[in-house]
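Before I ask anything, here is the structure I am working with.
The complex appears here without one of its protein chains, the remainder shown in place.
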Amino acid sequence: MTTDTPMQLGMIGLGRMGANLVRRLMRDGHHCVVYDLNESAVRELEGEGAVAAGSLREVVAKLERPRAVWLMLPAAVVQPTLDQLAELLDVDDAVIDGGNSYYRDDIARSAQLAPRRIHYLDCGTSGGVWGLERGYCLMIGGDPEPVARLGPVFRTIAPGTGSAEPTPSRRTDGTAPEGYLHCGPSGAGHFVKMVHNGVEYGMMAAIAEGLSIIEHADAGLRKRTVDAETAPLREPEAYQYEIDVGEVAEVWRRGSVVGSWLVDLTADALARSPKLEEFTGRVSDSGEGRWTVLAAVDEGVPAAVITTALTDRFQSRGLGEFADRVLSAMRSEFGGHSEKRSRP
Amino acid sequence: MTTDTPMQLGMIGLGRMGANLVRRLMRDGHHCVVYDLNESAVRELEGEGAVAAGSLREVVAKLERPRAVWLMLPAAVVQPTLDQLAELLDVDDAVIDGGNSYYRDDIARSAQLAPRRIHYLDCGTSGGVWGLERGYCLMIGGDPEPVARLGPVFRTIAPGTGSAEPTPSRRTDGTAPEGYLHCGPSGAGHFVKMVHNGVEYGMMAAIAEGLSIIEHADAGLRKRTVDAETAPLREPEAYQYEIDVGEVAEVWRRGSVVGSWLVDLTADALARSPKLEEFTGRVSDSGEGRWTVLAAVDEGVPAAVITTALTDRFQSRGLGEFADRVLSAMRSEFGGHSEKRSRP
Amino acid sequence: MTTDTPMQLGMIGLGRMGANLVRRLMRDGHHCVVYDLNESAVRELEGEGAVAAGSLREVVAKLERPRAVWLMLPAAVVQPTLDQLAELLDVDDAVIDGGNSYYRDDIARSAQLAPRRIHYLDCGTSGGVWGLERGYCLMIGGDPEPVARLGPVFRTIAPGTGSAEPTPSRRTDGTAPEGYLHCGPSGAGHFVKMVHNGVEYGMMAAIAEGLSIIEHADAGLRKRTVDAETAPLREPEAYQYEIDVGEVAEVWRRGSVVGSWLVDLTADALARSPKLEEFTGRVSDSGEGRWTVLAAVDEGVPAAVITTALTDRFQSRGLGEFADRVLSAMRSEFGGHSEKRSRP
Partner (left out) sequence: MTTDTPMQLGMIGLGRMGANLVRRLMRDGHHCVVYDLNESAVRELEGEGAVAAGSLREVVAKLERPRAVWLMLPAAVVQPTLDQLAELLDVDDAVIDGGNSYYRDDIARSAQLAPRRIHYLDCGTSGGVWGLERGYCLMIGGDPEPVARLGPVFRTIAPGTGSAEPTPSRRTDGTAPEGYLHCGPSGAGHFVKMVHNGVEYGMMAAIAEGLSIIEHADAGLRKRTVDAETAPLREPEAYQYEIDVGEVAEVWRRGSVVGSWLVDLTADALARSPKLEEFTGRVSDSGEGRWTVLAAVDEGVPAAVITTALTDRFQSRGLGEFADRVLSAMRSEFGGHSEKRSRP
């Protein structure tokens, strides 16, 4: 428990992340007014100590000024909710968008609220399903004043300094060691979160590729088709290993250079299911990875690894099929079956 | 018909390429002694004017010294055939390997024949099923003397100067404008052919990707699933085109910067089958592309495009599935279904 | 010379491409009214038979209705020119934008002119400095009627059917074999041209990488630094080739699978300058490549090769330097110089 003064916060959207944010806030003594279209989600948190609200208007009514209302909503619902909220809030109130909005929308939304002097903060929130326990990493954009005012809220949600060793060379002040950061004006928070997810794609792909190379270190033990279409393995004796990739992930968790939360999670997944047969390998992508690539292209910055990681996800879902059929068609044209294609 | 003196050549291996080489040679007045395990292939060419042989020994017996024997064999059969031939040939005879051998094998084979002063030429041969008509591009490695001696043979097989406009700035002599080139000592021919195929992979992929982007220019007309896992298309109005990719390939054949034989072939394939439904998109790779990447890595030369083209072929055949399952597992770990994975 | 009826065309912008389009049109009997801010460019074409104009208004005045005005302008000048022209033109007149506009701008411009029933055609034009001689490949977007009306103009500018062999399997009609294509509604022409340039980036990179691998086939002959930071070449004996890459480009022009206009041009460049010392290797990119990648990402289509080719151009201009410094910093952190970084 921090020593900060308790604050009031409205939470709109009580999915897993919204609900866990409320729990983490209440644990630390803050007061939450909660609302969701799904009434049972509201009831559940009311049972845990939150103040229930039946509408946006009620959320606003139950908060003291200057208010703070946090949106934890699917991307498609943010704008209409914000449009309604804008009519209900007063000068100096603050809206925090904690979802995965595109940072360019933040710029527009901030401009939309500015004439009414309502603050709009974009707050990229990383931590997933473990956030309740570990805390969430917060990347925030918007005006400095409301960011400062909401310090106790951010401090509670973030993991805190104790969650990692101090950075040895660090001398500067600031909130980053607590796990939250005011990155800049509107959009800066979601910009940094967007790139965070791009980095995440690249790191995940690196780990997955490496484990796949290890999983296939038995290539020399497998029978290969022998025909003109299949490249033979020249030195099968060099690929005779049957290595337990789950154990490899586990050992990499300690003392290695690749030690990371993603390796921790991978070790966990492989401990439960050594061959991961329950997965099909169709890997979704959900916006931030794409936007990261668009930003890199706009900036003219090489980001080949992140881009490749995104492209590979497209491939995993079969989106390269037309291109692959074109390749097969070309190979057929120049390499085979000429009898069917003689010139007139 | 060239004005060169007719030469004698033994051809071992009468698959499509071997047989067409013989036809092209005979058309130009050369004399061919032909052999294949498949007797009917021998008979067919005998009917067209070739001298049939029933064994390697007979091939050798029917040629005058210094002999020239061309191997057009599957990679796996080259070495045993060469071992037998080496016993039958004499000083100054030449063996030409016209297949897709790894250039490192050429170095070893050349060394194997050297003590007996038999020449070994490695001859990368490009042209596919159209070679009989267009001629074959020949990339040759080995000693200069037998390469020069066999000039009339190479000149006949190659497309000849008339097959492309002269290069405006070219002043040097040499045989490259005729479509064959002595690239260097043993292995140099197959080295250049190997890289040629690497370039081919990259060019093919570029064309296929481009046509795929055009084929999907109707993305804004298609329904997308709306859920947290699917990145929404922000500006569907910009992707409302239904463009005929076959017509695009056809128009690119004339005057465009991407004009190429591969675009010609693609236009042909799409003219026959606009959606290429007969192909599954599982794209084989057959050695040279892999070896090209290995060479680039050994040399420390960046070859990201060629490497990516190779990797994409692996992807097209499902070889990335384990890595993709690892990705799905990680996503599940940090993003979903926490209820099943709570800590003890 | 075609048998089409001669047409009238206004040409705005007499840079190299605009001027050469006029020349090609006049050669074929068409009448051109020409205008450029640079008066001497106007005089020069007047001397070759064009009708000179001193202003946009004069161009319009000197053309009969329905008029056709072709813009061949730098991207930044298209919109203001169009704004002025729109005031001068009449119902059924057509503006053709032959430059490298972003296809999304075409959609907007077409909508801007629609209320006045002026047609806007976007016409991607490929051919570069050789177009006067070879003809230009034209990829056109807009309404069908003005595209049909301007057929004689497009037919003259395009290379014509004789510029490539007929596609063997082709049975459909259409203009693609003449070298121009109506790709779809507004923007479709520049969309296809944009992707064409993306393909061009990929093909160029494939060729350049391949020649670089061949150029470095002498890696085993070069001295390498021996230290812990430099990966040793395990088998230097496999990299002993000094191959003339200009000769390789020349031989690939005939009969090979990679035969293409780009290989033709490369052979020409290397014939003039075997080591290309006059180039620094800082490779520009000029919009279309970036837009192609953005389109692929929006569509969710894998385009790893085109994307990599773009990224490599960024790298060639040093735009990856910050990322590379971060890598060096990490390597220093975990691998070296610990004495300077001891924990407090």
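Going in written order, the chains are labelled A, B and C, and every chain counts its residues from 1.
The rule we apply is simple: contacts are C-beta pairs under 8 Å (C-beta built on N, C-alpha and C of every residue); 3 or more make two chains touch, one makes a residue touch a chain.
Keep in mind that this is a model prediction, so the values were computed, not measured.
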{"item": "Among the chains presented, those that the missing one touches", "value": "A, B, C"}
{"item": "Selected residue (touches chain absent from view) among B:110, B:266 or B:308", "value": "B:308"}
{"item": "Among A:96, A:205, A:276 or A:327, the residue in touch with the chain that has been omitted", "value": "A:205"}
{"item": "Interface with the unshown chain - residue positions in subunit C", "value": "16, 74-76, 102, 128-130, 133, 204-205, 207-209, 211-212, 215-216, 226, 228-232, 234, 261-262, 265-266, 268-270, 272-273, 276, 279-287, 289-290, 304, 308, 312-313, 315-316, 320-338, 341, 343"}
{"item": "Residues of subunit A (touch criterion as defined above) contacting the omitted chain", "value": "103-104, 107, 126-128, 131, 134-139, 158-161, 163-165, 167-172, 174-181, 183-185, 187-188, 191-192, 195-203, 205-207, 209-210, 212-214, 216-217, 219, 231, 233-235, 237-243, 247-248, 250-264, 267-269, 271-272, 292, 295-296, 298-306, 308-309, 311-312"}
{"item": "Absent chain, residues of subunit B that touch it", "value": "168-169, 257, 285, 290, 293-294, 297-298, 300-304, 307-308, 310-312, 314-315, 319-320, 322-323, 334, 341-344"}
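Here is the rule we use: only the chains that are shown with their structure count from here on.
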{"item": "Homomeric contact subunit B-subunit C: same or different residue positions, threshold half", "value": "same"}
{"item": "Central chain (distance from its CA mean to the mean of all protein CA atoms)", "value": "C"}
{"item": "Remotest chain, subunit A as reference, centres from CA atoms", "value": "B"}
{"item": "Superposition of subunit A upon subunit C: rotation angle, C-alpha, nearest 5 degrees", "value": "180"}
{"item": "Separation of mean Cα positions, subunit B and subunit A [Å, integer]", "value": "44"}
{"item": "Cα-centroid distance, subunit B relative to subunit C, in whole angstrom", "value": "28"}
{"item": "Where subunit A touches two or more other chains at once, by residue number", "value": "285, 290, 304, 308, 312, 315, 320, 323, 334, 341, 343"}
